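Complex shown without one protein chain; remaining protein chains in place.
The first chain written gets the first letter, and so on, giving A and B; residue counts start at 1 in each chain.
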Amino acid sequence: MSDAPMSDGGSGANLRVPHSHALDKAADVEGRSLWQDAFRRLQANRAAMISAVVLIVMALVCFIGPVLVPWSYEEIDWNILEAAPPNIEAGHYFGTDSLGRDLLARILQGGQVSFLVGILATSVALVIGVTVGATAGFMGGSVDQILMRFVDVMYAVPLMFFIIILMVVFGRNFYLMFLAIGFVEWLTMSRIVRGQTLTLKNKEFIEAARASGGSTAGIIARHIIPNVLGVVIVYVTLTIPQVILLESFLSFLGLGVQPPMTSWGALIAEGAQEMEITPRTLILPAVCLSTTLFCFNFLGDGLRDALDPKDR
Amino acid sequence: MTSVLAIDNLSVSFATPDGDVEAVTDVSLSVEAGECLGLVGESGSGKSQTFMAAMGLLAENGTANGHISLDGLDLLSADEKKLNTVRGERIAMIFQDPMTSLTPHMKIGRQLSEVLIEHQGVDKETGRRRALEMLDRVHIPEAERRLDMYPHELSGGLRQRVMIAIALMCEPEVIIADEPTTALDVTVQAQILDLLMEVKANLGAAIVLITHDLGVVAGLADRVAVMYAGRIVEQGSVADTFASPVHPYTQGLLDCTPSLDVETEALETISGQPPNLQSLPTGCSFHPRCPHVFDRCQTERPLLERTPSGQSKACFYNGAEAG
Partner (left out) sequence: MWAYFSRRLFIAIPTLWVVITAAFFLMRLAPGGPFDQEAPLPPEIMANLKAAYGLDQPLWWQYVNYLGNLLQGDFGPSFKYKDFSVTELIGQGFPISIQNGAAALFLALLVGIPLGAMAALKQNSGADHAAMTVAMTGIVIPNFVVGPLLALIFGIWLRETIFALPVAGWNNGALPNRILPVICLALPFIAYIARITRASLIETLRTNYVRTARAKGLPFRIVVLRHAFKSAMIPVVTYLGPATVFLLTGSMVIETIFGLPGIGRYFVQGALNRDYTLVMGVTILAASLVILLNLFVDLAYAWLDPKVRYE
């Protein structure tokens, strides 16, 4: 049958064959063109590009800004001692909070926490998720069964409660929070990586590596992980905002970062107390947090469209 | 005789991110009552899309131009509401993949009877009784019990029988069978073909049989049209076409169909790949794969013309200019 010049199928109502054809071929011919292609598609996505620029600017401002702001985040302006409107002469460009601390300095410090938690906790999730997922997918059999059943069970557990228990038990330690959040977010990552690994596992080049005597660990590291990269990049971009959201949630409840340090979630909680007098103290950190989350989501969606053309 | 379904200068194109792709170009076909027309071609040759256009079932990015007339009613210009009075009632379609073409969460009986209830306004009991009769007519064993089953409880062959039964519910004038046997086991294929043969004999409907399998056409069809890259390249009676094909592509297709009657050393194949619709070759679309190609084929497109034998072909080659 394989000699016959006709293949069947593809005559369904959704004739979508023609346009993807050329792209697939290009990707087959030259490996790199896939990434170049993706980058081109990403550049064409205006929402994603604007989001990327906004995020970079925000991160730079949060980490460099505090040097330029005349007040530090914990310094109390004894001349004010209350939530005051912006006062350029005194150097309070966004005004002060209810204790007379500079709001801009505090928002910048909160931003540092958000970006840090976004990167660190996502890294934790990334390492665990990719390791578990690639192992399960590649080893298959009972290892896969046990790992994935474990993931299933974890999904059915309200993990937020456990994060909070951890925060209670071990005190509200800054770094522990990163770890705890990372430990929750790896589940979906592991599932995605496993699925991707399973489809890759039986491709010819993996067979070739196995046939030429590569060790299991070597094959995972050298062949599977690089090929899973696209999906992982997309998912990482979408995990970062979730992690930032989790941290803000904890801090909002008073279970996250502890005074005098602050975070956007904590600032929103403080602002909510003061909103009757100074809505500014609520709205400014809320806008910062929402903008960041929006940008990460737009960027993630853009990357997904760019790296995973079959999804369109 | 007048044709029940007449397709006139039909073109179908699809809007894609990389520009429009024309899947069907300038196709004219007709079928008469009681006649079976076989439409043959590779996947992507436009044979299915031709009749998807007739049913108003093109994908959303597709547009059709030309005329398709069902007994004088122009299907292409009809709106969805008008089409719905015709689809299922006067023109019905049997699809390729019976495994996915039935609604998974509805019982078989309801999927049959809803056609009658919609078009003829019968009540539920009558609908159920007629559904049962129809299941008997397509030789489904234990039909009574099957009425209350879900599609996944039936085998592929039984599901295709159900699909045929659905198409027959209103005894339509035109039945379009799009690769009705492709997804089935070989033994089941033969049974389904027998059933279609029976339908043809008893019903007097016009049947269009879309397939890539020339063997299926030989057994069932009266006339055959061959499509390549969106155009009809040859048309004629089954007897003539199989005995003496006039287009090199048809010749190639016949050569690569395994036959039990003739002893062959190896199966012939047509060299090359089906063309990419986005970048069709100049001149005759088939010329890069044609064994008889000459200069004119590369620059000029041959039109479908009648040959002295009464067949039609779109080809410049007439045996003499070979080489």
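Some observations on this one:
FYI, contacts are C-beta pairs under 8 Å (C-beta built on N, C-alpha and C of every residue); 3 or more make two chains touch, one makes a residue touch a chain.
What you see is a predicted model, and the numbers here were worked out from it, not measured in a lab.
The residue from A:Val157, A:Ala208 or A:Ala221 that touches the chain not shown here is A:Val157.
For the chain missing from the display, the contacting residue among A:Ile76, A:Met261 or A:Met275 is A:Met275, taking the whole complex into account. Of the candidate positions B:Met55, B:Val174, B:Val188 or B:Cys297, contact with the hidden chain is made by B:Met55. For the chain missing from the display, the contacting residue among B:Asp8, B:Asp71 or B:Glu118 is B:Glu118, taking the whole complex into account.
Seen from chain B, the chain kept out of the figure touches residues 55-57, 60, 80-81, 83-89, 92-93, 95, 97, 100-106, 114-115, 118-119, 150, 152-153, 163, 166. With the whole complex as reference, residues 12-14, 152-153, 155-162, 164-171, 241, 245, 248-249, 252-255, 265, 268-269, 271-272, 275-276, 279, 282-283, 286, 289-290, 293-294, 297 of chain A touch the missing chain.
The working rule: only the chains that are shown with their structure count from here on.
Chain A and chain B have CA centres that are 50 Å apart.
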